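Heads up, one of the protein chains got dropped from this complex, but the rest are sitting where they should.
What follows is chain A.
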Amino acid sequence: MTVEGTAARKPRRSSKRTSASANKAPGAPGTEPTLEPQLVQLLTPEGERVQHPEYDLDLSPEELRGLYRDMVLTRRFDAEATSLQRQGELGLWASLLGQEAAQIGSGRALRDDDYVFPTYREHGVAWCRGVDPANLLGMFRGVNHGGWDPNSNNFHLYTIVIGSQTLHATGYAMGVAKDGADSAVIAYFGDGASSQGDVAESFTFSAVYNAPVVFFCQNNQWAISEPTEKQTRVPLYQRAQGFGFPGVRVDGNDVLACLAVTRAALERARRGEGPTLVEAFTYRMGAHTTSDDPTRYRLDDERAAWEAKDPILRLRTYLEKQGHADAAYFEQLEAESEALGKRVREAVRAMPDPDHMAMFDHVYADGHALVDEERAQFAAYQASFADGEVK
């Protein structure tokens, strides 16, 4: 057995990972010649607005503030959830820290009638869909396995098994096309999921049936401890080409670029031109989940490099430089953030444990004799205790 100590805590990988291999010059050592892509970027890490020949975006100051507010509140909610896990109120939490721009940008590109198939980390997208943040915490507290009505916000349940939901999204999109609707569907997944057979099959099906679906891959560089190079030998967005639809890599820490690229992909789907793969190049600033320990496999300076590209900071810089937001605005938002944290904290602590009989509910839509029998047996067992409570 390896003793957990200094040696074990050193990252195993000796070769230093560049923080953004996308920025390597073509032909640089360790890269495939001519394969390294340009990121679509509309807002630099320094908060400079830049133009892109293919992706235009014209947002009002109010809309820009809206994106900023979404990201700030999402991050605050996420931090609260991490704290709640540390305090024992949640069993687990999967933080989205660092991925706010990818999620808010893509989430705000959606129309109400579009449909989202998330992983378990899409808290920012859930926010955009109007799902109550407190509702997201039920499964992490262990009171349910999801527990919201997917159809009330067109936001499917979080999917734990990696990649499965891309097929559900594709099937749903096939249905949208059969209905003759002009809605679009978006499937979220990550760099790790890109290795799953289901993801490859969803690419095949969506291409063959020309389904109106956008595959939004947040390449956050790490699948728990495995870096992206353990999943692929080509930039992930290039996978699309082999399936016969376009792929694009976007700066996943640039909320404007994520919005513009996702919007274009969704519009393409609506026009009946089929699927698009968007690779949002971002970084998982935190651990995989609260059970993970990234110090065992990655270097601190990698994280530091990505900190300089923080999605929230760059938009704040831009808002300030443009005079779109003043100190009073930021103060007010800070107060709103704290209020959100407090509300979520209180909601989680007030969340009741499920009723003992709840495990027998909704196993089947049309009932099942064995479930009925076991429910009755369990109820009788419970009733056999003097005070009617199972200890």
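Assume a contact is a pair of C-beta atoms (placed from the backbone, for glycine too) under 8 Å apart; a residue touches a chain by one contact, two chains touch by 3 or more; residues count from 1.
By definition in this document, contacts and distances are computed from a predicted model.
The listed options are "Iron complex transport system permease protein", "Alpha-ketoacid dehydrogenase subunit beta", "ABC transporter ATP-binding protein" or "Cell division protein FtsW", and the UniProt record of the chain not shown names that protein "Alpha-ketoacid dehydrogenase subunit beta". Among A:53, A:88, A:197 or A:323, only A:197 touches the chain left out of the display.
Per the touch definition above, the residue from A:178, A:230 or A:296 contacting the chain not shown is A:178. Annotation: of A:85, A:119 or A:170, A:170 touches the absent chain (contact as defined above). The set of chain A residues touching the chain not shown comprises 117, 144-152, 156-157, 159, 161, 164, 166-176, 178-179, 197-198, 201-202, 204-205, 208, 361-366, 368-371.
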